[in-house]
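The complex is shown incomplete by one protein chain, all other protein chains being positioned as in the whole.
First chain written, first letter: the chains are A, B and C, and each begins at residue 1.
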Amino acid sequence: MSYFSDIYNGIKTLLTGMSVTGKYFLHSQKGAITQQYPDNRETLKMFDRFRGEVVMPHDENNEHRCTGCQKCELACPNGTIEIIWDRQVDPETGKKKKMIEKHIYHLGMCTMCGLCIEACPTDAIKWAQNFENSVYDRTTLTRVLNKPGSKLMPGVED
Amino acid sequence: MNLSLSITKNIHDWLFNMMPETAASLVEMTIIALVYLAVFAVTGLFLVLLERKVAAWFQLRLGPNRVGYHGIFQTIADALKLVSKELTGTVNADKFLYNLAPYFVIITALMALAVLPFSAEFQAFDINIGIFFLIAISSIGVIGILLAGWSSNNKYALIGAMRSGVQTISYELSVGLSLLTVIMITGTLQLSEIVEVQRNGWLIVQGHIPAIFAFMIYMIAGTAETNRAPFDLVEAESELGAGFHTEYSGMKFAYFFLAEFINMFLIASIATTIFFGAWLSPFGITESLPWLGVFWFLGKTLVLVFLMMWFRWTFPRLRIDQLLTLEWKYLLPLNLMNIVLMAIIVWLNLTIQF
Amino acid sequence: MTNEALQNLIGTWVPNPVTSELEFTEEESQFLNISVQPADLHQLMTQLKSNSETSFDYLFCLSGVDWGKELGVVYHLESTTHRHIIVVKVKTEDRENPVFDSVYDIWKTAEFHEREVFDFFGIKFNNHPNLKRLFLTEDWDGFPLRKDYVDDINMIVK
Partner (left out) sequence: METSTVNNNFKSDEYFINMGPQHPATHGVLRLLLTIDGETIKKVEPDLGYIHRSIEKMCERDSYQQIVHLTDRMDYLSSNINNEAVCLAVENALQIEVPDRVKVIRTIIGELTRIASHNLWWGVMGMDVGALTTYFYAFRDREMINDIFEETCGARLTMNYNIPGGLMFDIHPNFIKRVKEFITHFKTKLPEYDTLLTNNVIFQKRMRGVGILSKEDAISYGASGPVGRGSGYSCDVRKTNPYSALDKVTFNEALRTEGDSFARYEVRIQEMWESISIVEQLIDNIPEGDYKVETNAVIKLPKGEFYQKVETARGEFGVYIISTGTKNPYRLKFRSPGFSNLSLLNHIAVGGKIGDLVASMATLDLVIPDIDR
């Protein structure tokens, strides 16, 4: 007689399964969990710790905090950061000093691991929150973080 | 309000006094064919959109909402895309059979629609072997699938096609038998006669317990017949990729896709005709407005189509041998018991008549 | 069973440990290390598994190591009943055609692990059911994880 009992149990479990999806169907007007991405671009705000892209913040008179100590370059596992520096005479102290010329950042090779920002002694680089990093031509992925003509902020030592 | 019904009459008369007998009926048939083709292409597209929307509501999503207001024109956009797609195929596919297969499937799907009684006047082809014709037609569709699977020279397609062959042949049995149990009450195969018998109570009410069993078995077998829901082994995404229509693209794929939805509509409309009195309103409340019959028919069919969609988005897939044990060990014996039960009821005429 | 107890027990199996070079070391690692000659590797392994007191039936890590001059394989064995762990090491000088006995017949997991060791170190295992390269393609020349492997195209040496 298990023939009819397992038909009955089978149908009972099928119906309870359908009740779950039915419940969702009836409450579907409560709104879907999916985000309408291209429409909600203005309102969409990522978390402030979101790792979008490494940037070097500059203050109003175009000064940054990077002393060119290359700690981030050593910490980076993928060789994403290259720092081009040369020794120049520092106008105030007259001594030869390591001045940063270009802080090159290959976004294409970056794995967003955050070790460079961890290793930077002077907090020169920060995470930006933008996630739309796709580009048409790969060379634009290689970025120079320090703006042209920017100088080191006074009072930031190695 | 029988203006619309008289349209067919005066077109009919206008044609017949215009041309000789045969030419007129030929022209009339082509007009009907064109009208049916257009109407069911549109219903096919509508059903695809309905399926995607219903699936979305089940799954906490919104479904298509980009093309047109709330995605109404989404399927039209899909159809245009499919029409403009290149008809690729495998290198050493069997060219003739490969191209023939889609037409098998789409033609059988559309042919079966001719017999359905949408309303008192809107029935194109009222032959006295209605149900028998429907069952015969639905078995030809399988040949198209088998041809497609074998001729596209793709191992997955072949497995998919063999599965569909086995599945459809065994499930036709219970489709036929479950319809048979209910036909015992009406005594006739002609669809319009069946609807007449249901004037005093839908067959599902007249045949009460065995009819409900027959309806349940029919719905299970019907979903299996159209390779949908828990029985969609033919194009099991996670096992065979896209099953028999893996190698088809563009318009040929559109035929398969459309045929599947029209088959679903067909199974649902046979169920409404047999079990729920096609265009009869419950207890004859809207008999005064005959043209309302079409809406009753479509309403009931949409409820059943929704039920089949509900199956699809809830149940996992059966394995091929479980599929066959379900048919041969469970549905068939139940069907035969049901026929005996119905025979006793009809013999002692215990059917409920209003 | 503690390491000492294990050590004496295993010592009793071999006529005398000195002649068959069965050394036990414990410094530099948390577990008892046994380094054994390739000749009686298979015999020791079968005893380790079959003996009821040790019953090392779980080979959880089989790693190939290039010790500079010799190539070796390190077996980490654990007993699911007694929950103790032992490390068996085997080394060979011959870098052209290093061969060890396969332990596939003792632990079935060894089949894949040994294929991986063959793939990266070139160590062959006799009576292994299907000794082929597992990860790399058939026609890959050289064994990547060896210390002397040079591949200037895709190997960036910092």
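Everything that follows uses one rule, which is that contacts are C-beta pairs under 8 Å (C-beta built on N, C-alpha and C of every residue); 3 or more make two chains touch, one makes a residue touch a chain.
Just so we're clear, the structure is a prediction, and the values are computed from it rather than from any experiment.
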{"item": "Displayed chains contacting the withheld chain", "value": "A, B, C"}
{"item": "Of A:55, A:99 or A:119, the one touching the omitted chain in the full complex", "value": "A:119"}
{"item": "Residue among B:9, B:81, B:95 or B:319 touching the omitted chain", "value": "B:319"}
{"item": "Full-complex contact with the absent chain, from A:55, A:75 or A:156", "value": "A:75"}
{"item": "Positions on chain C where the hidden chain makes contact", "value": "27-31, 57-61, 63, 65-66, 74, 76, 80, 83, 87, 107-109, 111-113, 116, 120, 130, 134-137, 144-145, 155-158"}
{"item": "Chain A, residues in touch with the chain not shown (by the definition above)", "value": "6, 9-10, 13-14, 16-17, 19-21, 24, 33, 46-47, 49-51, 71, 75, 77, 111-115, 118-119, 127"}
{"item": "Where the missing chain touches chain B, by residue", "value": "55, 58-61, 155-156, 159, 230, 232-233, 236-241, 313-322"}
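Everything below uses one rule, namely that only the chains that are shown with their structure count from here on.
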{"item": "Rounded Å distance between chain B and chain C, as computed from the means of their C-alpha atoms", "value": "64"}
{"item": "Gap in Å, rounded to a whole number, between the CA centres of chain C and chain A", "value": "43"}
{"item": "Chain A residues touching chain B - in the complex, by the definition given at the top", "value": "7, 14, 17-18, 20-22, 24-25, 28, 32-34, 36"}
{"item": "Residues of chain B defined as touching chain A within the complex", "value": "54, 56-62, 310-311, 313-315, 330, 334"}
